[in-house]
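Please read through the structure below; I'll follow up with questions.
Below, a portion of the complex is reproduced, with chain positions unchanged.
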Amino acid sequence: MNKIYFGGDYNPEQWPEQVWTEDYNYFKEAEIDTLTLGVFSWALIQKSEDTYDFTEMDEIMERARKEGKNVCMATGTAAHPPWMAHQFPDVTRVDFEGRKHKFGIRHNSCPNSPAYKRFSKKMAEKMAERYGDYENIIAWHINNEYGGSCYCEHCEAAFRVWLKKKYGTLDKLNEAWNTKFWSHIFYDWEEIVAPNALSEHYGRENVTAFQGITLDYMRFNSDSILNNFIAEKEVLKKATPAIPVTTNFMGMYRPLDYFKWAEHLDFISWDNYPPDMQSEARMALTHDLMRGLKKGKPFWLMEQTPSTTACRDFNAVKRPGVMRLWSYQAVAHGSDSVLFFQMRQSKGASEKYHGAVLDHSGKTDTRVCIETAKLGQELAKIGDAFTGAESKARIAIVFDWDSWWAVEISDGPSRYISYQKTMIDYYKALFHYNVDIDLISVDDDFSSYKLVIAPLLHMMKNNFDQRIEQFVQKGGTFLTTYLSGIVDENDNAILSERPGLLKKLMGIRIDETDTLHPDDKNYIELIADGWEGTYSCDTIFDLIQAKEAEAVAVYGDDFYKGMPAVTKNHFEAGEAWYIGAQVEAGFLKQLFGKILEDLAIQNPINAEEGIEIRSRFKDEEQYVFILNHAQKARKAVLDGVYRSLLDDRQYNGSGETIEVAAKDVVILKKM
Amino acid sequence: MNKIYFGGDYNPEQWPEQVWTEDYNYFKEAEIDTLTLGVFSWALIQKSEDTYDFTEMDEIMERARKEGKNVCMATGTAAHPPWMAHQFPDVTRVDFEGRKHKFGIRHNSCPNSPAYKRFSKKMAEKMAERYGDYENIIAWHINNEYGGSCYCEHCEAAFRVWLKKKYGTLDKLNEAWNTKFWSHIFYDWEEIVAPNALSEHYGRENVTAFQGITLDYMRFNSDSILNNFIAEKEVLKKATPAIPVTTNFMGMYRPLDYFKWAEHLDFISWDNYPPDMQSEARMALTHDLMRGLKKGKPFWLMEQTPSTTACRDFNAVKRPGVMRLWSYQAVAHGSDSVLFFQMRQSKGASEKYHGAVLDHSGKTDTRVCIETAKLGQELAKIGDAFTGAESKARIAIVFDWDSWWAVEISDGPSRYISYQKTMIDYYKALFHYNVDIDLISVDDDFSSYKLVIAPLLHMMKNNFDQRIEQFVQKGGTFLTTYLSGIVDENDNAILSERPGLLKKLMGIRIDETDTLHPDDKNYIELIADGWEGTYSCDTIFDLIQAKEAEAVAVYGDDFYKGMPAVTKNHFEAGEAWYIGAQVEAGFLKQLFGKILEDLAIQNPINAEEGIEIRSRFKDEEQYVFILNHAQKARKAVLDGVYRSLLDDRQYNGSGETIEVAAKDVVILKKM
């Protein structure tokens, strides 16, 4: 890999060939080297059950090869053609409301549809057969943004097969789902139906009468869609074993357990569409999560908009410099590509107003074209300096889809608890300190970390409790929160006072958890030596009895005034922290400030608020990214000798101050 | 009945027998004497169409008998087993949206399903046969929290039969429903379909094009479910005529006309799950309503949580003392039991986090266990002191399901009118004065009351207008509000100026009723002799012309400034009050203060705000309950000689002050 890939989705089939020439002229100017082709080409290529017509795709591929472009080649199976829905109605989905869908939209295929399974595999086969020997294909892009769910009778049948494989007997299933509750004992596998608005749910996806079946259906649905991916991958690998295979993930996307998916991808790629203009911490977290899926390996930024989205209620344009800044943020966190959706704006349908590098006018003197070309030229200059480079974080945050699902489908104690929001809150508090962070799964090895954080780790599985005890025994610091440690892998309660399997490590006992409306505030008072201040808290309140643990903070109000809200337990060589309430951000910032200080984890470069600093390491070389997310210029004080990659400037020693303009980026190589 | 029953729902079938022993050890300590068994046991017992297996239930029953516990025995028909939904799909419901449900949740059976009717009756029969001779069964608990509605074709067919029986001819039905409106004349019974989102409703349950059919369907649905109850009751009574039969009601539950149900129950029982921590007046009202269903007979508190619910968006724990306080409140209002849901917390599914006496840890040194045991010991001490005791209220509030339904499904004048909220508003104003209140039906005898209040009594039926006129003629005081008196039992308008059939009694004429957004305030000015002040009003404004009546208050603003808003009519020996607008609480408080003063209805015990006082009478003895709902200690000044039941303290005369701690309770016997 001789440089960071630059380019993105390109759909020339929507345009006459004269436009292609305009496009390629600009690509050259902007150093665009990589094109993702054919993402929604199914109806174009497969015109009927037996007819595949590659005429147009051949022209597109030939032109890309002729122009010397890398191709990320899609299999095109993310939206089935109309004829398929018409002739093979099983390809469409039944939704959560139990409604059978007709043809439309995209990402519309039932993962267990016999027709879809047959045709999608065949399509991948045909694509590999036709284009497998194009030496400019650098990756297969299977499907697109896999997701959603289906509740049709094919899924229902496949669910029963999945359950039989998992549980073996109905007795075990009945035990796992606790079916003596509410007269739910199953005596025949055929009695099991998909859990949705017509069966176990009270109208909403998160409100189920039976967590066990709903949780298993979420797992089954993720697995079903993964099987679609694997089926295509197998035929591609058979035809072209050397071409790496991916599919574009969607970051913190709840329906798919990406940790389970990751092993099947040759590399991770994802699409970054943050919800607003203040998303830098959220994006950082998500990049780290995507990198963590494959234990730190670089990933691809497969999509981002060069300017604006279209599908939101409102769609702000990216401010000057922001597209470049966010592109480098992806790179700083481990991306080896900067790819856009899309190269030329569609002229009709629902992405007509979605931003693109080239807009409806085709003019190249637009702000977007100019900024894109500048970035392309920079990336060309950077070359392969840090492609393949990895991170060396000493902090890990545990991210777990099962806990996410379990905590959000739970009846009680509070529906105001959001897994994603909580992860962002904890990440943000650390983000402030410019420390490198890995996002890991519960199964990963903790030994390389000094600090492991697991907010809302509701579910205990694979001996996590024992493994984390060992980590702390050996000197590690572990931190967790309310609602952690208290259910097993079937979402049944650990039969113990809370925090369940973590109570020994935490050295506390919790009999009661109060929950109130988020507007009803309590507060905590820091009482341990060296701590001070009061902070508001809300939503959830564990009534902690400190046993072996020390109370760091206590509640300031209500009948549990004076009871511990935050505790720290010395556990052999290490420490275990428990946060019993949803406390305001300022507390988390103070908390991590102290912990990082104790653990001597800190960034040697001192920077003003708004600056983000991340490092990548390659062949013993360290590359430091200084990103200014603020609206104004910000300063950082360097700690050694560095060379700036973009302008070749040399920084000659510790204490030297560097000023980074608003939204600007500095990339330093440590000398 | 030798004491107040204490205990609650118990589901040992979800646990191994060693846990049962732990449970019974605690029951003994806590003086728990009554267990409700088998509520959701259908799937456990009936394993197929023809197989009933009582093995586990036998063990449970034997143990309860051996341990000397009273059993409230459920028939278990509140949730059908999965095999039944699979093999007899007619047992599941079609919802308001017209969607046929599959298996899931609970309370899930169509009341007119042939299979459900057959199997539920058979189940009751089997239970009676198996356990009917257990002398420790103190009641049959049929089904559980009956409710909901169904719109399937079986219901549709049964609805037509119900209509034929009610109307006899289509001409009468067409007249009742006013079907010349909007081309709705029915010429064949088969043309009538269930009114829901696919027929007469605009998406929402309260928004119908035809009030007549919707109202009749609500009545039909209530009757259909009542028929399920009666069918089970009949087989139980045949087998065990001596065991009283009940089912647990849900307080102010709109779908079922409990006044119509009550005659079929041997005693009333209900489940008390108030929406928030400030619900004392609401709970008081509801207890009074439950007591009123059987004309003042004691009822059972069948369920309450000892600590927290799970199904709400957030679920606060009951504060220290609150469980005990609310238990005694139930008793003060006529309950002869204090029962919980449930004895031991479920380990999985949607009630995993619902509070229970024994939680997942099984520890008995929790706050909940300690408070429960203390209460159990107190109740044991109290014994049968006032079991069976009744109230002697001189105030009645008329509660009417038909008016509730009619006023809330009405198109116009305002969808911001809530029957339940209005009842609570009026009750709250009286609650302040610590006067005993009965909740009665329109059919009840008024002669024992001095004051009858009927807010929102929209529908006139069974000569209510004439009977209430007689009540007033003889010296009674009657008070009603906007929207009262103006439709007949088919929800057709009384062809008269408003308040329709009550206009003569009220001595007023209303041609126009203005309604505004609740945020748009007007105000009233009190103008009658002895009255003063202004109060804000909103939402609805009757433009009253006082004829025989006197204007007590007039509007302060808008084009009807100066027109009466509140009137009083001297009608022979009595008085009739009309409240024409939704006025703020302060006015209602002043209003009832004056009326109670005039009628010389007052509690001889003078208490500070926050104290509730209620009395029960048994064999000429009076028991006075002083309940402190406030967050601080409050005082009351006694009017005579009393003995305190819980601490045997004697109070020796009028004027003595008693201080009641926050959330504490004093029970006095008048000597």
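Details
Going by the order they are written in, the chains are A and B; count residues from 1 in each one.
By definition in this document, a residue touches a chain if its C-beta (ideal position, glycine included) is under 8 Å from a C-beta of that chain, and two chains touch if they have at least 3 such contacts.
Note that the structure is a prediction, hence the values are computed from the model and not measured.
Displayed in place are 2 chains, all sharing one sequence; the entire complex defined by the structure file totals 3 copies.
Methods note: only the chains that are shown with their structure count from here on.
Chain B is reached from chain A by a rotation of 120°, derived from superposing Cα atoms (nearest 5). Partner chain B is touched in their complex by these residues of chain A: 97-98, 177-188, 190-193, 195, 197-202, 208-212, 410-416, 490-497, 511-517, 539, 559.
Contact residues of chain B toward chain A in the complex are 11, 13-14, 40-44, 47-48, 76, 78-83, 85-86, 99-106, 307-317, 319-320, 345-354, 359-363, 366-368.
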